[in-house]
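All protein chains but one are shown in place.
Going in written order, the chains are labelled A, B and C, and every chain counts its residues from 1.
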Amino acid sequence: MPLSPEQAKEIAEQRTQVFQTRRAVSPGMEEHLYTAYPVLDHGFVRVIDYMGDDAAICQAARVSYGKGTKSVQNDEGLIRYLMRHWHSTPFEMCEIKLHVKLPVFVARQWIRHRTANVNEYSARYSILDREFYIPEPDALAAQTVVNNQGRGEALSGAEAERVLRYLRDDAARCYDHYEEMISSDDQQGLARELARMNLPANIYTQWYWKVDLHNLLHFLRLRADAHAQYEIRVYADEICKIVADWVPFAFSAFEDYRMGGATLSSKALDCVRRLIKGEDVTQASSGMSAGEWREFRNVLDQSA
Amino acid sequence: MPLSPEQAKEIAEQRTQVFQTRRAVSPGMEEHLYTAYPVLDHGFVRVIDYMGDDAAICQAARVSYGKGTKSVQNDEGLIRYLMRHWHSTPFEMCEIKLHVKLPVFVARQWIRHRTANVNEYSARYSILDREFYIPEPDALAAQTVVNNQGRGEALSGAEAERVLRYLRDDAARCYDHYEEMISSDDQQGLARELARMNLPANIYTQWYWKVDLHNLLHFLRLRADAHAQYEIRVYADEICKIVADWVPFAFSAFEDYRMGGATLSSKALDCVRRLIKGEDVTQASSGMSAGEWREFRNVLDQSA
Amino acid sequence: MPLSPEQAKEIAEQRTQVFQTRRAVSPGMEEHLYTAYPVLDHGFVRVIDYMGDDAAICQAARVSYGKGTKSVQNDEGLIRYLMRHWHSTPFEMCEIKLHVKLPVFVARQWIRHRTANVNEYSARYSILDREFYIPEPDALAAQTVVNNQGRGEALSGAEAERVLRYLRDDAARCYDHYEEMISSDDQQGLARELARMNLPANIYTQWYWKVDLHNLLHFLRLRADAHAQYEIRVYADEICKIVADWVPFAFSAFEDYRMGGATLSSKALDCVRRLIKGEDVTQASSGMSAGEWREFRNVLDQSA
Partner (left out) sequence: MPLSPEQAKEIAEQRTQVFQTRRAVSPGMEEHLYTAYPVLDHGFVRVIDYMGDDAAICQAARVSYGKGTKSVQNDEGLIRYLMRHWHSTPFEMCEIKLHVKLPVFVARQWIRHRTANVNEYSARYSILDREFYIPEPDALAAQTVVNNQGRGEALSGAEAERVLRYLRDDAARCYDHYEEMISSDDQQGLARELARMNLPANIYTQWYWKVDLHNLLHFLRLRADAHAQYEIRVYADEICKIVADWVPFAFSAFEDYRMGGATLSSKALDCVRRLIKGEDVTQASSGMSAGEWREFRNVLDQSA
C-alpha cells in the first residue's frame, strides 16, 4: 500500500477544497487532481497542478487576445496540423506538475529527460522509508537471448524463488544496517548523506516533477513504448491515461502521429513504393541491413 | 492605445468567466488575470495563466503529500532560506504565461533568455499592424560619454525634433511600401515573409511567453536593473508588480537578496574587512582596477 | 562582397597557423576552418572551432577508455543504429562553433532554436555596417495562393522593379538617418541602443553560434527542408556541406533517416498496408483529412 493513513488523509483534505479561478480549467483533469494512482508495489503517480487545456494550445498558436477557440472542430484540426508538422511550441504552453513515488533505478532513467523541473526527497537530510520494489512473478524476466537488450520469458521454479529471496533479504539487511548506522542511540551516528550509500537501487524515492506538454509527450513516446523497461513503462502508461483526460485532442493526435506512427528512412520509403507497384522486394534488394529490414517488416506486418 | 475595441471586448469577456478548481489559487494574481497593462506607447503585458503560489514553493521543497504549508511564518522563513542559498528548484515549481506586445528591438533582447517557451505572431503568414515605438521626449537619450554603454541626458531642441521626425517618417514610409508590396490588387503581391524585411525594428510584435518563477526572477534581476535599456526595463518593472502580488514572500526575498543585494569579490570583501577595522583603503591599496573600485564604492555609498 | 580586405587578411592569417594537439581531429573539417563561405549577397558561414568526429560518437556511446573505434564498418553500423533509434546523446558529444553573418529577419528565425550558445554583435554598443539584403530577381517570390504559407512564382516586370527600388531606397534612407542621429558632430548624438530601431530587418548582423551535433541536425532538418524560407535554407544548405565533411557517417545516416525519410501516422501506415495488398485506397476510405491525404500522396509519389 503506497500511502500511510496520514498521507491519505492529507490528500483527501486537499481534494475537498474547491476554489474559484479565472484560469482555463480542464474538467477531465480536475477529477484526477491529487489522487495517488498506484504503480508497482509501493509507487504512485498523482497530479499536483496543471496549466492549460486543448484550447490553450490553439490560443498560443494563434497568439489570441481572447480564448482563441474558434470552434471545437476547428481546434481539433489545428492541433492535428501542429502535431503532424512538428510545431512544438504551442504544446509547450501547457504544463503539468506530478508527485511520483518510484524505485531509484527507475528514477535514474527518468531524470535523463533534462527539460523538466525536479525536487527530490533528500536522503542527505532525511531518512528514507523501508520500502523496496520486489517484482511480481510475471515481471521477473530472463535476459533476452535475441539481442543484448530487454527481457525474455519470466523466470520460473527454484530460480524465481531464489531471485525473490535475494532481493527481499538483501534489501532488508541493507536497510537494517542503514538504520543501525544512522542511529544516535549510544553512538555518534553516521551522517545520513553517507549511510544512504548502503541502500540498494530498488528502494523507493519520490519527487515533484514538472514538465511542459511537448516534453511530456516526448517522454511518453519513449517510455510508454514496448521497448521501454517494464518498470518505467507502467508509470508512463498511468500518465497517458491522465493526459488523455486533460487534453483529449492533443493526446488523440499524439496517438495517431507518434505512438501509432513510424518514421521510415529514405530506403524504406523506396521499398514501400516498389511494394505498392507489386514488385517483390527482399532484404538483398532493399539496400537495408538485416536489422533495418527486420524492423521495417515489423512495421508493415503490424495490424493497425 | 494598445487595444482595439474588439480586443478589449474579448479580454473583458474572459475576465467575467469564473470556474471552479481544486488547484492552488493565488488571490492576488487572479485580480491581474487577462488585464493588459500598458507599456510604452503601444505595448502591454498581461497574464494569461499561472501555476502555483508561495505555498507551492514550500510544498515542492518539502515534497509534501498535502499542501505542504506548516505556518505562514514558517513558510516565509523557508522561502528566504531557499533564496539565500540559491536553491533554485523549488522556485521552478511556479510558472507564468504572459501575452506581451513589444517593439522588435526589445523582443530581440528578451528572446536571449532561452529557458522559456515562446509563440510569436508570425510575419511569415500574417500582416503586421502599423504600430511603431516612438520614444517620449524624456526617453530620447544621448549616447553616454562615460563609457560606450547606455545613455546620457535627453536630447533637446532641434536635434530632438529631427530624431523624432526621422523615426516617424521612416516608419510610415517603410510601412506604406510594405503594404504596397504585399498588396495583390492588380499585381502578384510580394510574399509576406519577404516584405517584412522592409520594416524597421521599432515595429511592434507580440508573443505568448511562458517561464518558471526561477528563470523569471533571473530575467527581472537583469532587466529591471538600472543598467538595462529603458525600453525593456519598463516591461520588467510592470512584471515585478504582478509577481509581487502573485508570490509575495518569494518576491520580497528576491528584493532583499537579489535586487537590493550585491556580489562582492574576494578583493572587495577584504577591503570591507579592512574598512570596518578603520583602515583607510584606496584604489591603489585595494588591488582592484579603476572600474572595479568605482563599482565597489558605488555599492558602499548607496543608501539602503 | 562579404569581407573587407582587412577581415580577409585576419582570416588568412588564422588559416596559416598550425598547432599540435592530442585531440580527435577531423581532416575534412580542418580544411573548412575559418574559411568564410558566402551566403546571400553579404552574408557568410565559417567554422571557428569544432569538437569530435564520427569516432567520438562511438567512443561516447561505448563509454570507452581508448578511442572507442572497433572498425570503420562497425562504427558506421553503430552510428546508423543510433540515428535510427533516436539515441540522441552520443551525437551531443560533438560540438561546432560557427561565425555567421546574416540578415536580422533570418537571425530572428534562427534564434528560436534555443539549445545553442550565442554571442551577437551588439548594436547597443557598436555601430552596424551599411549592408542590407536585397534579393536576387529569382528570389523575389510572390505570396503563394495555395495556402497562406510560403512562396509562389517570382515577381516580374514593373512590380519586381518597384519592390527592389523600395527595398534599396528605404534601407539607404533609414541608414542615412541612423548615421545622422548617432553622429556627435555639432550635436549630442542619439544613443546607439535607440538609433538602431530605425534600421529595417534586412540589415545584416553577425554572431558566434555554438551547438552540439544532435541539435545542429535538428536545425538542419527543419531549415534545409523544402518548406523552410529560402533565406535561411541557403545557410542550412551551406552548413550541410560542412557537416558532410566533418562527420561523414553521421551525416549520411541523417540524410537517409531524417532528410530523406518521413514519419507516417497510424492511419497512413494502415493505408500503406492496404495499398501493398493491392487494395484501392482513396481519401474517403483512408480516414485522413484532405491535407493529410495530399501530404501522404506526396510522400508516396516522390522518386527516391
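To be clear about the criterion, contacts are C-beta pairs under 8 Å (C-beta built on N, C-alpha and C of every residue); 3 or more make two chains touch, one makes a residue touch a chain.
Because the structure is a prediction, the values reported are computed rather than measured.
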{"item": "Which of A:Q17, A:N74, A:T144 or A:Q302 contacts the chain that the document leaves out", "value": "A:T144"}
{"item": "From B:S184, B:S265 or B:S285, residue that would touch the chain that is not displayed", "value": "B:S265"}
{"item": "Absent chain, residues of chain A that touch it", "value": "103-105, 108, 111-112, 114-115, 118, 124-125, 133, 135, 140-144, 148-153, 155-156, 159, 162-163, 166-167, 170-171, 173-174, 177, 180-182, 184, 187-194, 196-202, 229"}
{"item": "Contacts of chain B with the absent chain, listed as residue ranges", "value": "77, 80-81, 84, 86, 222, 255-257, 259-270, 272-273, 275-276, 278, 289, 291-292, 295, 299-300, 302, 304"}
{"item": "Chain C residues touching the omitted chain (full complex)", "value": "3, 6-7, 10-11, 13-15, 17-25, 30, 33-34, 48-52, 56, 59-61, 63-67, 89-90, 92-93, 95, 97, 99, 117-121, 206-208, 210, 212"}
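Rule of thumb we're sticking to: only the chains that are shown with their structure count from here on.
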{"item": "Taking each chain's C-alpha mean as its centre, the one farthest from chain B", "value": "A"}
{"item": "Intercentroid distance (Cα basis), chain B paired with chain A, Å", "value": "35"}
{"item": "Touching two or more other chains - residue numbers and ranges from chain C", "value": "none"}
